[in-house]
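The complex appears here without one of its protein chains, the remainder shown in place.
We just call them A and B in the order they show up, numbering each chain from 1.
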Amino acid sequence: MELIQPLIDGIFIALEPINLAMVILGVLIGLFVGAMPGLGSVNGVAILLPVTFLVPPTAAIIFLAAIYYGAMYGGAISSVMLGIPGASTAVATTFDGRPMALKGEADRALVAAAVASFVGGTISVILFTLFAPPLAEFALKFGPPEEFALMVLAFATFVGLGGSDISKTIFSTLLGLVLATVGLDIVSGQPRLIFFDLPGFYHGINFLVLAIGIYGIGEILWTLEISQGRVMVSKVEMSIKRMLDAFRSLKVTVKSTLAGSLIGYFMGILPAAGATPGSLVAYGMAKSFSKDPESFGSGNINGVTAPESANNAASTGSLLPMLTLGIPGSPTTAILLGGMIIWGLRPGPLLFENNPEFVWGLIGSLYIANVFAMLINLAFVPVFIAVLKLPFTILAPVIFVLCVTGGYAPEQSMHDVWLILLFGVMGYLLRKLNYPVAPMVLAIVLGPLAERSLRQSLLGSQGDMLIFVERPLSAVFLLLGLALFVYPIVQMARHKKRQGGPAGEG
Amino acid sequence: MTGFTAVRRVFGVRRVFGVRRVVGWTGSGKRLGKWLGAAALCAGLAVTAAPDAARAEWQPKRPIQFVIMAGTGGGADQIARLFQSIIEKEDFSRVPVIPINKPGGSGAEALRFLQDEAGNEHVMMITLNSLFTTPQLNPNLGVDIATYTPIARMALDTFQLWVHADSGIQSLDDYIAQVKQAGGSWKMGGTGKGQEDSLVTAMLEQEFGLKMTYIPFPGGGTVAKNLVGKHIDSTVNNPAEQIAFYEAGRTRPLMTMTPERLEMLPDVPTSGELGHPELVYYMQRSIVAAPEISDGARQWYTELMRKVYESDQWKEYTASEGLFREWLEGDELAAYFAEEVKKHKKLLASTGAM
Partner (left out) sequence: MTVRTAELGMTLLLAALSVYLMVKSAELEIGWIQGEGPGGGAWPFWLAAGMLACCAVTLVRWWRGLTPESRNLEAFVGPATAKILGPTVISIAVMLGLTHVIGIYVAILIFLLFYLRFMGRHSWTLTVSMSLIAPVVTFFFFEAALRILLPKGITEPLFYPLYSLIY
């Protein structure tokens, strides 16, 4: 095949000493930046951009892509260990990763996350290699109505994420959606919900502020209450045998990992969607089609592998619209895009023809970066486990400091840090009263996308709602969403009938 | 004044001597000497840099915050990061310049931030035209851009009217006919009400007596993509946002809204050539600093940006992205800002945005 030769060339480009050094260094930096709550690949990529002007463009983009990859792996680490999603893409990983860590299975969760990330990344790189141009054309077909339908699909996966109390679950989702509207209404161009005229609200309420507040501060307050001054919270052990067992136990996750990879890749190539809805839909699907949906949320390993394979697949996928259309799918790819333009490369339909050595060097390095990211990540598992062995009275204040500094960093605003504290206390109280908090956090991520695409569609159709069912792609997504919405309810009802008891709690 | 300069010169000379002595100590390999050597090296760098900017009496003491009043990935963001890399690569500044995006409320947050930082000599900002429109659209923001310290105008970005290559529209006349036929359902993409492209759209509507449906998207790149995917019918993009699709034969520019043709789009007629010379609109790319900073700091920033302006990388970038490189500084820039504020006031009033 004509693709094999340039790919092999590309892998050789990536294996050149300077490029390989860049891959390893990038993955390491990404891993640590990604593992810090509040900091994600966007920080690593943005700040290291000027450094890369010292090396040739191919080495530079490889370096940045390696950071991007490393951070994706790293995001799972803080989700599992601290229960704080470092980035919106890792929210779904906390659902089962954190319970696993609390059960003393942090090592299993971390290994599963690393391997699933590797599989997701590799599958998507292969798809990327084979089908880049046709997929780019497909991505173009996605207009606002399709984006909205996709959001409906993502929201449908919320069913079952909530707790036992339906009105409280809905409340939580709605509150997240409303918080997401703070800032500026782009359709009318007017500022919206600027509480008390504080200028800090103009940039809206960042997902990270809510997530760090609820999962960082709120979760630690909750843990402090449970532990009541006891020193240890999670029991952790670490041995070679356990590591090997962890690998062996991955057999049960083959299906969820593969499905997650495909879903993630597909969502990633769509310019508007990206890794967060990808990981959510993957989680929702894994849960819906599992034989044992109740065990999700209390430490089912498939609940780690599905979103982790999906978010890595999606992050590779989102390079596609950037390279072929010049559309960044995420803030990180936006900065990568800026870097390419500064280097004199023009992303767009002609990039593959005009700069083949660059494109294939990048693709080759994705294969290499993926391998190294997994190896480095696995090598660090014992280190991360050792951190969990610290007494909680040391860990807790350190996490608070991490939350404060990490919460300040993205917008560099103290306003956000105060909000984190507020959300933390609120989140703790709500949780005590059986309000599920996960739907709120997810709603704040998906809300802006949903509202914007809805209103763009309606503007385009002159206010005609039929546009969503007239367009074939969006109709298909809506149907899928409906099925995903109904399926767990039907199943739950059937289950209830059989058992005559209440369903599990989230 | 002369006395002051003389004192400084003497002081400078003494520091040069000091550097020599300290560097001598480093040779002896003592740890203390190493530390002093590092510090002295910095001082030495500052001194050697001094002749380049003889008037620059002021020097930054800590990293400079470089505020971008837009999100990551847009034109302003790209340019800011390019400036950062030029400054760093060419060693124009002894402290790093650190970009920070404050896109909130069409730049409202950034504007208010700069206003509140009055007197802070370690912050500068790259502007869009929202510098003129946002304070007018949000009077209770309490921002007066006349108080900002103008540093430099680095370039002017241009706008063209774009349609899909398959649309069959070859000329402005075709376009006008088609839009009229669509009767208001013609979809024009842009980046939000009150943004530059919405003003240009309004100018087009007024000039030709058209009515279009304006659909906002986040960022010019997304607008361009939606045109290629035929989800909208036309756009007013910058050349940088469309050129890749244009070169691939997917989109077509009908008119450039500048007095002269663009080097990179030599076949595209100007609005003047088509008989509508008042359809000219630019996006300025300027640098401003906080209000109430010292003259020395103002001069230092102006010199810094002049060096960036003269750099080859900036020349290359402006040429390849279709920007006009046009320098303005000091009072002239302040006057230009005042003029633009007035112009935008009229524009906003006539489009009904205000």
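Keep this in mind: a residue touches a chain if its C-beta (ideal position, glycine included) is under 8 Å from a C-beta of that chain, and two chains touch if they have at least 3 such contacts.
Small disclaimer: the values here were computed from a predicted structure and weren't measured.
When the missing chain is restored to the complex, the residue among A:55, A:102, A:126 or A:174 that touches it is A:174. Remark: the omitted chain is touched by one listed residue; of A:23, A:217 or A:484 this is A:217. Hidden from this view is one chain, which touches subunit B at 38-39, 42, 61-63, 65, 94-96, 98, 184, 213. Residues of subunit A that touch the chain left out of the display are 33, 39, 43-44, 47, 165, 167-168, 170-171, 174-175, 177-178, 181, 185, 187-188, 190, 192-193, 195, 217, 221, 224-225, 228-229, 391, 393-394, 396-398, 400-401, 404-405, 408-409, 412, 414, 417-418, 421, 425, 428-430, 432-434, 451, 454-455, 457-459, 462-463.
In this section, only the chains that are shown with their structure count from here on.
Per-chain CA centroids place subunit A at a distance of 32 Å from subunit B. Residues of subunit B that touch subunit A in their complex: 71-73, 77-78, 81-82, 84-85, 88-89, 99-100, 102-106, 108-109, 112-113, 137-138, 140-141, 185, 187, 191-195, 198, 213-219, 221-222, 224-226, 228-229, 231-232, 240-241, 243-245, 247-248, 250, 316-317, 320-321, 353. By the touch rule above, subunit A contacts subunit B in their complex via residues 42, 46, 49-50, 53-54, 140-144, 183-184, 186-191, 194, 197, 199-204, 271-272, 321, 325-328, 331, 333-335, 337-339, 341-342, 344, 346-351, 411-412, 452, 456, 459-460, 462.
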